[in-house]
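This is the structure I want to talk about, given as structure tokens.
Rest of the complex left out; these chains stay put.
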Amino acid sequence: MNSFGDNWTFTSFGESHGVAVGGVLDGVPAGISIDIDLIRHELTRRSGSGQTGVSPRATHEKDEVEWLSGVLDGVTLGTPVAFIIRNTNAHPEDYEWMKTHFRPGHADYTYQNKYGIRDWRGGGRASARETASRVVAGNIARQALVEQGITIHAELVQVGTEKDPTRFDQLLQSVRQQGDSIGGIVRCTVDGLPVGVGEPIFDKLQSHLAAAMMSINGCKGFEYGTGFDMTPSGSDLYLSEQAPCTTSGGIEGGISNGLPVIFRCAFKPAATLTRLYKGRHDSCIAVRAVPVVEAMTALVLINLIR
Amino acid sequence: MNSFGDNWTFTSFGESHGVAVGGVLDGVPAGISIDIDLIRHELTRRSGSGQTGVSPRATHEKDEVEWLSGVLDGVTLGTPVAFIIRNTNAHPEDYEWMKTHFRPGHADYTYQNKYGIRDWRGGGRASARETASRVVAGNIARQALVEQGITIHAELVQVGTEKDPTRFDQLLQSVRQQGDSIGGIVRCTVDGLPVGVGEPIFDKLQSHLAAAMMSINGCKGFEYGTGFDMTPSGSDLYLSEQAPCTTSGGIEGGISNGLPVIFRCAFKPAATLTRLYKGRHDSCIAVRAVPVVEAMTALVLINLIR
């Protein structure tokens, strides 16, 4: 349940307020260079440092990766790459109230029922802090993809009902000041993907992307191509269309068609409202989801490209 | 690539215009009764016989299941359940044009590029006919779920932009007469699911549901809970909310919370327009997708309930 992919298998571990979060990435070929600075940069993006809409803890986190195995002088050995990020700057005392309170829309209630025990400190394993490991692993994969000419770019394209990016900052500040939260939509584009990635029937590219995105905390929807837009008819879409089809989001029959792959993920407003709960909370989790969407996309692709 | 699930593993095989489509369902415990009539009924629903919006081939198909193993006197033996449905009423001559033509939004172009070969007859393996096997396997799972008090119900809730079901038939007829096609949205509800189904991190209930739905031909979007609706703020949703949370679509932290699980799937308008292409084509593939959504939901749940 804590592993992803059967080609480059990523196993995630660690509690939010334990010793460390970390991961093992197995299946990485020998000889891949790891750009440590780029991974540090992506961790900073994930931490949301300096961005509007994220928790103040973010701005003080200094996520440093400790490499345990599989890497020598910045180059992979072909053996499992293991790493940890120690948990610092945790204030478990801020979360005492979570011991006895189940937040709506969170794992508190379901974990307690399923396991009869939970690490309540900041969400434990269910905390979004776990995504730091995904960012490290995903960006190792991403660098291997870049060498094949494949690039991944995600961005926030909607905050609440606002679609004009120039107005996002102001809206996010206003939401934060009210101690409220707001949803958002992240769009991700993959350029340079060759024709042929994805498998028929149950291992379609869109199935793997959807599963990966829905595994990110707060993600409530996934769509590609026409998605949930029901306005166009078949004639509108296909009368003058050729294959590879431009309205298919880059995927036909479950397989990449050589055009850019484009998909969108909906993130709900966070349930942990600052006006209600002590602790440090994001007012728009979609902001910090952007590098996680990219990282998970990289993990999906590296597992499907053979 | 043709198997689904690691608990009750379903393996699908067969080409649209070959000898048969079929499947093997491994992991089924001994002693489960299989209601053959119900499976026949679901196959008829999938074939769309007598329904508006589906291809005329549908109304003439007589899908008969041949049980090869794993079942004795209608009861499972605990060994793999294998079955086939022979392909009859195929008119491959209607599809000669597909030999040299790639339909937009279909697997034609991508399969040819990926494999260097494809069975062009009616789509071969990529044909929606493959879903007949899913309906058989899914309904074996469904009967095991019913015995645990878990029921699954899907329905068409939108055709194009129309949300009033009483108007669907007229709209579908009009689309068909124009030789056009139209999209649709299917909503699925699971009742009776206990708290605790789904696993943290990468095996969240919504990840498995999304992957399964996105594997159905023509499915372009998946959402649950607030999904792509960005109108409510956190305060709107959570101020007076308790866990289990009623606005979460029955899933919190990746795990069922004991409330009904509700999700929605968007289906695109079919690309094979009757006004363009010889052969028998659906004008709204969402219609026939309904029993497939139910079958795949059953396969997801039977694999996650332990």
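The letters A and B name the chains in turn, as written, and every chain counts its residues from 1.
Going forward, contacts are C-beta pairs under 8 Å (C-beta built on N, C-alpha and C of every residue); 3 or more make two chains touch, one makes a residue touch a chain.
As the structure is a prediction and not an experimental result, all values here were calculated from the model.
Asks: Number of identical chains in the whole complex, 2 of which are shown?
Replies: The complete complex, not just the displayed part, contains 4 copies.
Convention: only the chains that are shown with their structure count from here on.
Asks: Superimpose the Cα trace of subunit A on the Cα trace of subunit B, which carries the same sequence, then give the rotation angle to the nearest 5°.
Replies: Here the rotation carrying subunit A onto subunit B measures out at 180 degrees.
Asks: Just how far, in Å, is the C-alpha centre of subunit B from the one of subunit A?
Replies: That pair's centroid distance is 27 Å.
Asks: Inside the complex, what are the residues of subunit A that reach subunit B?
Replies: Residues 1-4, 12, 102-111, 113-114, 125-126, 130, 158-161, 175, 178, 180-185, 195-196, 198-204, 206-215, 219-228, 230-235, 237-239, 241-245, 247-249, 252-258, 266, 268-271, 273, 275-276, 283.
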